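What follows is a single structure, written as structure tokens, with notes after it.
Heads up, one of the protein chains got dropped from this complex, but the rest are sitting where they should.
And then subunit A:
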Amino acid sequence: MASMLLTSLRSSPLTSVQAAQFAARSLSTSVHLQAQAKSKKTLAKPGVKNIVLVDGVRTPFLQSGTTYADLMPHDLARAALQGLLNRTGLPKDAVDYIVYGTVIQEVKTSNVAREAALGAGFSDKTPAHTVTMACISSNQAMTTAVGLIAAGQCDAVVAGGVEFMSDVPIRHSRKMRKTMLSLNKAKTLGARLSLLGSIRLAHLSPELPAVAEFSTAETMGHSADRLAAAFGVSRLEQDEFALRSHTLAKKAQDGGMLSDVISFKVPGRDIVSKDNGIRPATMEQLAKLKPAFIKPHGTVTAANSSFLTDGASAVLIMSEEKALAMGYKPKAYLRDFVYVSQDPKDQLLLGPTYATPKVLEKSGLTLNDIDVFEFHEAFAGQIMANLKAMESDWFAQTYMGRKTKVGAPPMEKFNTWGGSLSLGHPFAATGCRLVTTVAHRLQKEGGQYGLVAACAAGGQGHAMVIEAYPQ
């Protein structure tokens, strides 16, 4: 990937504006000036409320089975919510509503939003609900918040998401569950004994959850491998992209860019303040790995896929008026967003390809207007396939009903602080990370528009345009 980045840099030399930005960035005082100097039009629309991201935080994203191993999902969510309160100094009763995403549900806390909110000390008068939409669950939480504010029903909403892969619900088999439920109803000892006697070895085999599509029974990694093959993405390209992600994440981590990460004192363990999945390796090391899903000729490996992660995130979303009235300095405007969905078998992970042109059109922007891209990296092969699809007129015409391609984002603007491959991907927490990162990158780099895009199980996708708040 590094080489690819170089080539793309070579082939599209920095424009003078960008060069000026780079030069200007060293002078921290000139950042504000810079943004205004760009003077692109604002995306505010008459009659539509301006909705802002006040701030966003996340717990460190840890590989599952590590320091968070003994927690429960709502513990992690609580940590993120408390972190948000600390970071913003928000009075707890100022929040009108809480929306939280989760994918793999802990059955004891099926409305994890409410449990976490209560535990985090929010007012028990603040209602909370949980949403689920696979890897775009917290995007859904945020857009739900946007909807509530736009509709005039709320002024301040907390959104977020949590995923806890260290412990997932493993169930008894259906046969066993049926027997056990009947056992509850059995009245006589004889009836109970005969039910117990009906238990066979087959009853005892448990049901494990899998990251597989219900509709097709195909695991996501398998689908990603097929998708990569369909777009002719080579193993080398995937490994290079994975390495790029880790390298950039490491740089961002070391450079203190990941300011959305809060420190979290894990009960019974140490304080955690860093993501622990960032591991830049060498191409040789990556090349050694065997394919993880399609064997022996597949290309998706453990190293070029996102890993199972524990983590939670939270953002504070407000109407601009309310934020200003409370004395906040918002970070960004949340503008147009779209959800898309397509064939869950052969186009499972192509959400960004479908969502990007749609949201750009809605905002009246082109790809060139976007300064910051943050795409969810489920698999290196999935990202590369999306980039190739976005670069293809044939694909746009044949499958998207468009006249021309939308084009692929330039790599120098793309996921420059790492991505899900390296930072980790706690399914329902990733969306808020993407939006917060866009806001932070816009501030740091002086850009005006950012684009978030993500794919999700079920063949769905999402994209959102974010506008820097004038500084």
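Basically, contacts are C-beta pairs under 8 Å (C-beta built on N, C-alpha and C of every residue); 3 or more make two chains touch, one makes a residue touch a chain; residues count from 1.
Just so we're on the same page, contacts and distances are computed from a predicted model.
Note on the omitted subunit: UniProt lists it as "Trifunctional enzyme subunit alpha, mitochondrial", one of the names in "1-aminocyclopropane-1-carboxylate synthase", "Trifunctional enzyme subunit alpha, mitochondrial", "Arp2/3 complex 34 kDa subunit" or "Large ribosomal subunit protein uL3m".
For the chain left out of this panel, the touching residue among A:388, A:425, A:441 or A:462 is A:388.
Where subunit A meets the missing chain, the touching residues are 214-217, 222, 225-227, 229-232, 294, 297, 343, 345-347, 385, 388-389, 392, 394-395, 398-399.
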